[in-house]
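A protein chain is absent from this complex, but the other protein chains hold their places.
Should a chain be cited, it is by its letter among A and B, assigned in written order, with residues numbered from 1 in that chain.
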Amino acid sequence: MSTISTVAAPVSSAPLGRSLWGDAWVRMKRDKIAMASLGVVIFYFLLAISVKLGLVAHNWGETVGKEYQPPSLENWKLFFGTDIFGRSVVMKTIYGAYISMTVGVVASLIAIPIGVSLGAIAGYFGGWVDDIITWFYTTISNIPGILLLLSMALVLGKGLWSINIALGVTYWIGTCRLIRGEFMKHKERDYVQAARSLGAGHTRRIFIHILPNVFHIIIINFSFLFVAAIKTEVILSYLGLGVQGVPSWGTMIDESKLELARGVWWQLTSASIAMLIVVLALNIVGDALRDCLDPKLK
Amino acid sequence: MAKYSPNDGLVVVNNLVKRFPIKGGILGREVASVKAISDVSFTIKKGETLGLVGESGCGKSTLGRCILRLIEPTSGEVYFGGQNVLGLNSDELRRIRRKMQIIFQDPYASLNPRMTVGSIISEPIKIHNLAQGPEVTKRVEKLLDLCGLRREAINRYPHEFSGGQRQRICIARALAVEPEFIVCDEPVSALDVSIQAQIINLLQDLQQELKLTYLFIAHDLKVVEHISNRVAVMYLGKIAEMASGDDLYRDPKHPYTKALFSAIPSANPRGKKQRILLQGDVPSPINVPSGCTFHPRCPMVRDNCKADIPALDAKAPDHLAACHYSHLVAKELGSGGTHRGSEAVVSTN
Partner (left out) sequence: MSTPVLEVKNLRTAFRVEGGQLIAVDDVSFSVMPGQTIGIVGESGCGKSVTSLSIMGLIPNPPGKIIGGEILYKGKNLVNLPAPEMRKIRGNEISMIFQEPMTSLNPVFTIGNQIMETIILHQKLSKADAKLKAIEMLRLVGIPAPERRVDDYPHQLSGGMRQRVMIAMALSCNPSVLIADEPTTALDVTIQAQILELIKGLREKLNMAVVLITHDLGVVAETCNYVVVMYAGKVVEQGTAEDIFFRPSHPYTRGLLNSIPAERADGDERKKGRLETIPGLVPNLLNLPKGCRFMERCKRAQPETCSKAEPALDLVGAGHKAACFFPYKEERTPGATESRAEGAAKNRAEA
């Protein structure tokens, strides 16, 4: 028999059980520009998937006109003219989108699990484990990024997969640092100490308690990693170390070196605009995610 | 100070010491240390509430966490129900953790914002396998009822609740493992006054209903006095005085206690009191003064206080104080706790 009085209903006017994710989504929806950017990014993804499925631009190699035909509106394939072999620049650009999206996703999928795991272990356990991991990534990060990438690409050989691996294996460091800091911070927080006092072991504390609270950082990190991967692939392909035998924005920009001397500007423009749009959109989405997902900014 | 035997109470602490090293220099040697707790001993009997009071840097929060081994003590002994807590391995520790729980100060930080209230409260039940399946939900509902929360809270998230309600959730969570002893680490300091009263009542009701033992840590003397049977006043890692609330108030035997009581603003505009203002700041536990640690601020300091460390002795039955001149406190600093209250006021205009 209890004399304890029941307290009135919770204060929030929000619908029942709206989690912090739900909250973030509602706030994101209100940002029109962010939603538009998200739409652009999704569009690029759909394009990439269509290419993979063979729905479009799989025939990028076919000749659609004379060499160096300027842009014209007669045929969508000629919207950005043709290159030295008379191939459609538009189709090459779309194929380039597939390459860039793939690189972004795969490189991130390699880098993030490595970065998160090592960062979590270092931040959570501290001590000599932390010392070793920190020493490790500090050493690697002392090597200038481009040189590291170049050397990996040379070792692994040219081609798409070697780029993916090279990127993944160098970009995990940023994630690792971030996650390490977050784990160090959260480890001492009261809710984790409470779990500890309730008898929760390390595994439970890491995966059930801290990781979900750090997940939003991972997502934001993912969006910026994506952008970095795209830009780096372009540079590597420009340098001739990237994809071979298929077009990518980097190779298109590389080819345009010679073309510009002849007054042919459309391949460069097409690749640059395509890249500009998706990078801009990803940056806007990344910033918006950071604003919406940070529980403190409520 | 004679040590206590392991069965002198539900919780027995002997000569507890906790130092946090500060490393510096190229080789990372210890250059200084934070002496958070220096030689603290006390007991808490079953069903009792021991209040622990003090200002920042006195070590009270650290003490609570050391008893639970959330922080590992540097040296000393801690017994719970006769068992040596500091000697347990991790499995035994997990089992004994069921019996001792903690409620934290900040109701906003002590709940995982990504878990529903239902998962938060049921987690300990699952960890210790206290129930399965639908029985778990039943227990959670019962705990919510016990703590004055509506059952629909199960599917809601912590951020949808106010501070007082979150504290209730924390209490429900602590009770889920059916503990015997709860360390309340400033549980009401972050709450509004009217909500404080609700939570204090709740804690008292629960203590009666579930036969709980509390270590109640706070900086608000009024609140501590109200809920505790005995009160220990801490200063810079040591216990300065320990006695029942009544004795402490009526006849404080340590100048710090007296100063603490007189510093509390009284909710009585007519009760102008003779206030003892301590000089200077609360010193840092890194540079602990020699002799009696209180001597730089003590209003009745004598020469030997700078060199001799006073022992925590019984100056009256069940009334311990660590002061060389406790017999002079009443004479030099005025008698009684404070002169607040009704007509028995000493007006100093």
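One rule holds in what follows: a residue touches a chain if its C-beta (ideal position, glycine included) is under 8 Å from a C-beta of that chain, and two chains touch if they have at least 3 such contacts.
What you see is a predicted model; the values in this text were computed from it and never measured.
In the complete complex, the residue from B:N14, B:T43 or B:Q165 that touches the missing chain is B:Q165. Across B:L70, B:L278, B:I309 or B:L333, the single residue that touches the chain missing here is B:L278. Think of the hidden chain as still there; on chain B it touches residues 55-56, 162-165, 192-198, 200-201, 204-205, 219-223, 225-227, 245-246, 249-250, 259-260, 262-271, 275, 277-278, 281-282, 336-337, 339-344.
What we mean here is this: only the chains that are shown with their structure count from here on.
In whole angstrom, the spacing between the mean C-alpha positions of chain A and chain B is 49. Residues of chain B touching chain A in their complex: 65, 68, 70, 94, 97-98, 100-102, 104-106, 109-116, 123-124, 127-128, 145-150, 152-153, 155-157, 159-162, 164-165, 168, 170, 173, 176-177, 198, 201-202, 205, 209. Within the complex formed with chain B, the residues of chain A that make contact are 2-7, 9-12, 14, 16-20, 23, 189-191, 193-201, 204, 208-209, 212-213, 295, 298.
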